[in-house]
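What follows is a short report on a single structure.
Only one protein chain is missing from this complex, and each of the others stays in its spot.
The chains carry the letters A, B, C, D and E, assigned in the order they are written, with residues numbered from 1 in each.
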């Protein structure tokens, strides 16, 4: 993998380090992701600027997608709805690709980026997105009534915690991406756009 | 054209009329557009609900794109940046396709939908988009200084009027689309996404 | 009509053309309006800067007031409530005069300009104004529930479409007026202020 | 004066007391104002609900207009610009009348109510209104730079204090008027609308 | 009391006068407060810049706390919740001390400053704070339904008026403090922090 190169345009306000200068554990993670996706997602190139943040970011991300009571497509739907109202170019596009793939719906990401209220989702998931966007835009106004609405829609307490955690974490991630001007790989724009089988 | 059918899901809060019940002049316009695009853009199906509004809407749209001192790609860039901050699903997707085609840039629409400030555009066009978004979000705050900035960036008075008019018109169009819940045709999501030649 | 003159202070950020240089069809419309009102409303002088926009603007305006299922006073009430929250000086004053005249209520326009919630209108029309202002200020938040509220208040689907269309159009018109700094004629400030008969 | 009556529609959310039940000192003030204006401004009828608040309100109002280094027309201009952005019907109309009278400009109040940025005022007074509206809408953002701008425009420290105090006080007064739904007397709508001499 | 000195850092954008130059009636009030508190609250030093405003301010303040149907701790709770959302350093700290003392709850002020919705208060008082904060942030949206909610919670009309008046007055006071950059005395930060008996 010594011929691996990172996209120097992955972020515009901080430098992207050379692959060879990155600590070995990070290179390992980068290699895995590159093998899985067929390209190195720019978030890895960007976060390599600060290895301790790279590690912690990935630890949190992995906890959110691996140790979750939500469906993976629900996790990605929250991420894109939140990134849509936060106007985060990187997350809209990179996680938009994941929404298309996990939900097997080629137009869903464009709906969530634009206006989650117009998205083709079940009433249950619309309740989930309503609370995620409220926690993003008006965090003090989230009340016990909002959690009750999620329970009434069929979510367990563990799922509700996860809805809150994914939402909160992408309010962090969106701000990192906007602060450093992260740029999505070209590949993300088109992944999963073929009509569902 | 008696076998023409309109997408009944073109808008969700008002009915879409049968093609055969639409006045002849509107059918003519629909036929032209259908021939040009290869499908009938849903905006025509939606506006057919009220023929007098269909005619006036198209008259204004045509004036904005035909009798303009701006480049067509500039017109479409303004539309998508404005529709992005207004969170209009229909206009993001339909005019996003036109941005990709006229600007020959397959990722530009996703940039403008997400956050025009991260878009790959010249300084001149960023000035244009700054004023368009300001007129959208904080219309009372647009001042003589904003117009002067456009002049300094190289825009003529005629072009500045057109920047204002396109912006203002899509503040109308976005609200019609959100009010009636217009849905973009599936075709728009993928048009122009192939890499530029 | 060769002695007709347009108010050069009709707009402050773009020039007002000489009456004689305006295309004949526009002069015809201006003459009609001047005869009806006793003076030339400044919107005509302002839009004469760009004849194609003048024509399309008037086509839409005419469709909204002539081919409508709403009462004319309802149309004007929506316009003034929308222009009040958009802080548009021209529309507040010019359409404020029309509200006073069509509704035969000399204080209604000042109520709608200030705060439509304090206006002396029926519950039915307050529902109409609530939705119009919501579509103006928070367009993504207008939901099926808002349309149902209008139906419950007694509005037909055709009337509801028209409420949306008038609101949306004046979000365009207000932005044109603010962008170009349109100024209302002095006459509008006092028209219709005499107590109702 | 035993035949004096107060407008029972002066406020809609709290009762208006009978003139005869009001403490003598308040009746004295009411009589004076009635003699001066030719009618009893509704603010007196409204505040009579709570005599201790009536007295304190008038004490503050009198200090702001009598012990001021500003021109009276400047005081009224601030009040109307502030009440315009706060959407206060009572203050827009009652103080709008005073703006017309003190500034001898029959259209100035409608300008300030709609959008102070379009008002026909000097650069010096526009600086004053900019700071007043900023203190109203974004009070934490008022900085030393804003005060310096007022000094540069020609205002003394005493005048700057008064600009702040008038602005702040009408943020109180507007909220009282909106909370209790104060209604301006019909007379205020038309006072001072005759063209200036 | 000729050795009395006022804190020259009481406000940063206007001078604090010498104690000896202040009119006798104001010195009397200052002396009383100093004796009661053990120090001179900086609001007195700040307002001494303009004696007529000092007198009117204190007249209103005294009416609000002395002639009220609310509990004193309710008055102070409203003040701190309002000052919290208005981000007023002086009022948060000075009235935060009073909340701790009158409510005998050492953590309540920090709750109200941060986010009144998380405060340990009864449902009745939460209704009171909801309306106070709504009148502060969205004054036009306060409706008859809000007053009815207060009645349902157990507040009389007199108490409701007082809730509105305290809220409105501190929208004035907060803006004076922010405009002149008033600074709370060090003593206020720690008063009442001992655990309740």
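In this section, contacts are C-beta pairs under 8 Å (C-beta built on N, C-alpha and C of every residue); 3 or more make two chains touch, one makes a residue touch a chain.
This is a predicted model, so every value here is computed, not measured.
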Can you list the shown chains that the omitted chain is in contact with? A, B, D, E
Considering the whole complex, which of A:27, A:87, A:125 or A:189 touches the chain not shown? A:87
Given E:110, E:146 or E:159, the one touching the chain that is not displayed: E:110
Using the document's contact rule, name the residues of chain D that touch the chain not shown here. 140-141, 143
Could I get the residues of chain B that touch the absent chain, sorted low to high? 115, 117
Could I get the residues of chain A that touch the absent chain, sorted low to high? 13-14, 49-50, 52-53, 55-57, 59-60, 62-63, 66-67, 86-88, 135-136, 139-140, 142, 144, 147, 157-158, 161, 164-165, 167-169, 171-176, 178-180
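Note that in this section only the chains that are shown with their structure count from here on.
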Please state, in steps, how far chain E lies from chain B along the shortest route of touching chains. 2
Taking each chain's centre as the mean of its CA atoms, the one lying farthest from the centre of chain A is chain D
Shared interface numbering between chain D and chain C [over half = same, under half = different]: same
By CA centroids, point me to the most central chain in this structure. C
Residue numbers in chain C touching two or more further chains are 87-88, 115, 140, 178
What pattern do the touching chains form: line, ring, star, complete or other? other
Tell me, which pairs of chains are in touch? A-B, A-C, A-E, B-C, B-D, C-D, C-E, D-E
